[in-house]
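Below is one structure, written out as structure tokens, with a few remarks after it.
The complex is shown incomplete by one protein chain, all other protein chains being positioned as in the whole.
When the chains are written out, they are named A and B in that same order, and each has its own residue count from 1.
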Amino acid sequence: MGENVFLNIASWIRGFLDSLGAPLLLNDLIMMIIKASAVIVFVSLNVIWLILMERKVCAYIQCRLGPNRVGPKGTLQTIADVIKLVTKEFLVPRTADKVVFLLAPLIVFVPPALALAVVPWGDGMAAVDMNIGVFYLLAVTSLSTLIFWMGAWGSNNKYALIGGMRVVAQMVSYELPLVLALLGVIMITGTLNMSEIVEAQRNVWFIFTQPLAFLIYFIAGISETNRTPFDLVEAESEIIAGPYTEYSGMGWAMFMLTEYVSVMIISIMCTVMFFGGWLAPFGWTFLPSWFWFFFKVYLFIFLFMWIRWTYPRIRVDQLMGFGWKVLVPLSLANIFVTGIGMYVYRAIGW
Amino acid sequence: MLAQKVTVQYPDEKIELPDRFHGRFELDADKCIACMLCANACPNKVIQMERAKVGKKQYLTKYVMRIEYCMFCGLCVEACNQDALHFSKVFNMNQYFRQKVRLILVDRPVPQEEEAGEAADVKRPATEGTAGAKREVAAGRSAAKEGES
Partner (left out) sequence: MKTQTYFLNLGPQHPSTHGVFRVILELDGEVVVKATPVPGYLHRGVEKLAEARTYTQVIPYTDRMDYLANMLMNWGYVEAVEKLLGVEVPERAQYIRVIVGELSRIASHLIAVGSYAADIGGLTGFLYTFRDRERIVDLFEMLTGSRMTVSYFRIGGVADDLPEGFIPLLQKFLADLPGLCDEYDGLITGNEIFQARTKFVGVIPPEKAINYSLSGPNLRASGVNFDLRKNRPYGVYDRLDFEVPLGKNGDCFDRFVCRIKEMRQSGRIIQQALKNLPEGPIQAKVPKVIRPPAGEAYTEIESSKGIFGCYIVSDGSNKPYRVHFRRPSFINLGCLAELCVGWKVADVIAILGSLDIVLGEVDC
């Protein structure tokens, strides 16, 4: 039921282009652009929904109602907010480094958008099915550190500076356990292609063979997305809004959008690497694969929000200590144990 | 997540206010004897009143509360011996212009008919009384205007 909706649309467009007599190369190029922009448009719209979801989840946790005035049950609230932000003046502080300050919100959306290109949204539904997908995704997402730092430095504000320092320290040190945790999965599957990693989980999801790696990945992921309890970067009770302190209007909104896209990427990675991607649990294949994929991703996003609205914030030295003294050794140990396990299995003829 | 929602969606549903709620003031002008107790009880001199002597009684002609200075402490209501000054449950006293914030509870002329009746009894002194009252009112009003400007 609806399993091949998107694939059919894709093949229909391809057929249409063929019928126009377009050469194969041009055809491929157009398809690639259509797929990539479809993903970007979808994700941007999805962010609007995610912000609403965050506010609703937060409200329900805090015994409130959340937005409920704009549109039915407040569903149009975020759209109203976006309109407000777009019409707001974009202030540039006099002392700011204007080029860097203006460039940062422009390009901040690029790394997550690049990363989303390789995500397999369903069975055979990756915009670009790259054979080094995981590696590419990790490489691209870690770029955003630089952009946050650009914003922080360009603002020429002390709070932003502290926030920027924290961004660099945090993202660099949590990148390590993040990658090391994924290494266990990659050792087992022997591939970096995300579709193949999902396929490898047909029998058993990697959450059951690599539970420690999942935990490490999830914690480091929260840290990578700068959300509570690791939201030191924008710790509003300490440093106002960190790197975004001086941003207003759409500049600030771009940072905000990026945060939600990052949350989505981490959730997608959790789903793909540990929870069987688009594979249906218990063989419930009566629902299409992309439905299962989104279902799992949204479960993770909900988990992110739940954690955010329950936990207080950790301190910067504790954060670094936790990252280097706990997560990194644990992820190394996980790789070690995985390696031994693989040898043992191979020895008993698995 | 499962806890009860405590939000009250204000314009649609409202909380029932207790009887003692300190809202906008109400003055029962018929009960008021213009004794100035409330004005004297006020810590911020919010209450400005003008009165005229009608016969033997003080007659309230104007009662203005400078609500922008009011703390809603309730000392004036407590001071009232005649049970004339009350709190209502109206809490929305927003105004777009500062001039409109001032709460005018009573603004009325000195009653002529009653005096006419009284004047029939004792002719000369009563008329003098009204004239005097009018003069007093006029003086008070100009003083109030000076205070405002």
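In the analysis below, contacts are C-beta pairs under 8 Å (C-beta built on N, C-alpha and C of every residue); 3 or more make two chains touch, one makes a residue touch a chain.
All of these numbers come straight from a predicted model, not from anything done at the bench.
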Item to check | Listed residues A:239, A:264 or A:279, member touching the removed chain | outcome: A:239
Next on the checklist: In the complete complex, the non-displayed chain touches which residues of subunit A?
Outcome noted: 61-64, 158-159, 162, 165, 228-229, 231-232, 235-240, 309-318
Checklist entry - Please identify, in ascending order, the residues of subunit B that touch the omitted chain? => result 6, 17-22, 41-43, 71-75, 78, 87
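Basically, only the chains that are shown with their structure count from here on.
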Item to check | Mean-CA-position distance for subunit B and subunit A (Å) | outcome: 64
Checklist entry - In the complex of these two chains, what residues of subunit A are touching subunit B? => result 60-61, 63-65, 68
Item to check | subunit A partner contacts - residues on subunit B that touch it in the complex | outcome: 1, 3-7, 9
